[in-house]
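All protein chains of the complex are present and in place, except for one that has been dropped.
Moving on, here comes chain A:
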């Protein structure tokens, strides 16, 4: 081989190793979503549309269609996934109604050579990727924050989510473990707020008369404003209520801060995690080596960032961020 030929070969090898391994411009990715009935899910779908529309226009992928089941039911979503297999998508990104009930349909998809990436509501089927939230840590973080604010400890009221849903179990387990390690805190009451302000308000109002003084309320997001309303209606002093990035929660916090310097912290997962999962799917289709379990970073609003968050969060919405390809690559690299 001539010297020039060698160089060309070397350049080609370099180009192949350095750039994209496979072209994803012809690949089609589908979003299988189980529920769209709250502000978080609406923001999630908007993020997906914003980011994927641009990705399709830029020719990064061939298509990225979003499908939502009419009712939040695992059996319906399983049928939806099987339809996507028939429609010939190359990858399916899933926010699942159940961590286990879709496993059969997901296995069918994997067997058909389809890349499956689950996020938020992740699935246990080993052939799928998981962009998971460390919900247990989210619960533990709440207690860690309260430890700083309340060195003496105190009574806690816990507002849980929807019974029988794994996210609720995990956040609860994180809180319970952290409380066990910090005996100065005591959970004196626990209600199910179903992640909805009205349900939380009713539940808290129902249990409040039977409770001693509450130092703080640990929550799961979407329930902080309702809890605050219940405390106000009962004429009891407002405890530290952990918030969950909902606009009404942040607005209430801002008002209280202006009035009496109220301070708390607000943590949740950005609905834009759907776009992180999209880029992860794109990277897998691109031939990149991606670990099966990835962790989503939390999005926290602190007293310093409250004003900015209030400005950016739409009325009735939830604080959000759209992820980029670079963010996804960083998460992937951070896991390896």
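Quick note on the criterion: a residue touches a chain if its C-beta (ideal position, glycine included) is under 8 Å from a C-beta of that chain, and two chains touch if they have at least 3 such contacts; residues count from 1.
Keep in mind that, in the parts below, contacts and distances are computed from a predicted model.
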Q. For the complex's missing chain, which UniProt name, "HupE/UreJ protein", "Cytochrome c domain-containing protein", "NADH dehydrogenase" or "ABC transporter permease"?
A. "ABC transporter permease"
(Q) I'm checking contacts with the chain that's been left out. Which of A:82, A:238 or A:256 qualifies? (A) A:82
**Q.** Which of A:113, A:164, A:183 or A:261 contacts the chain that the document leaves out
**A.** A:164
Q | Candidate in contact with the missing chain, chosen from A:107, A:202 or A:236 | A | A:107
**Q.** Chain not shown: contacting residue from A:69, A:95 or A:319
**A.** A:69
(Q) Touching the absent chain: which residues on chain A qualify? (A) 36, 65, 67-71, 73-76, 78-80, 82-83, 85-88, 98-105, 107-108, 124-125, 163-164, 166, 169
